[in-house]
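The other protein chains are all here in position, but one chain of the complex has been omitted.
Let's look at chain A:
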Amino acid sequence: MKLSGFPLSLLCATLFLWLAHAGSLKRCQISMDVHQIEKSFQGIKNTIQTKDVFQNVTILSASETLFNITPSDVCCMTKNILGFYVDKVFRNHEESDPRIQRGLSTLANSFLRIRNALEQCKNQRNCDCREEATEKFQIIVGNYEQMEVKAAAIKALGELDILLSWIIRNYRPKAATK
């Protein structure tokens, strides 16, 4: 009788693992105002990037962090980077020009919305961070903290074009091909 219980529990375990694996292939579906995000960034891009005087330094280090990422790490990475921008980057930049303020406000509020949506994503397991993803994110944080705060914020804002095109490619592939 004990032996007949064992295959059943083995079957259940296999089924559970298979479901978990299948679940991880699904990505959180989030609505994203690509039109507004791109329009806002294009409006402030030149002004922000002109203020960035450190040409040979990168914060995002995209080739190390974003471009070699596995699909299952995309959600975690997106959530972390957007949270980083909302918590640190936008706050560390002071802006007096109302036109730039509006553009940055759109981006900050949009990032906040996407980050919250990813956190509330039903299949929470899909957005857990594996070690590799966490390490890559720490590269970005490390690069940021090595620079002086204001200069780091300007550089991180200037590199938003790289981040935005990566996010759009992952979450709105149709929009990326337009």
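The rule is short, and it goes like this: a contact is a pair of C-beta atoms (placed from the backbone, for glycine too) under 8 Å apart; a residue touches a chain by one contact, two chains touch by 3 or more; residues count from 1.
Heads up, the rule we're going with is that contacts and distances are computed from a predicted model.
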Query = For the chain omitted from this view, which of "Alkylglycerone-phosphate synthase", "AP-3 complex subunit delta-1", "dolichyl-diphosphooligosaccharide--protein glycotransferase" or "Interleukin-20 receptor subunit beta isoform X1" is its UniProt protein name?
reply = "Interleukin-20 receptor subunit beta isoform X1"
Residue touching the undisplayed chain, where the options are A:C28, A:I48, A:I69 or A:A108 = A:A108
Request  = Provide the residue numbers of chain A that touch the chain removed from this figure.
outcome  = 31-33, 35-36, 40, 86-87, 90-91, 98, 101-102, 105-106, 108-110, 112-113
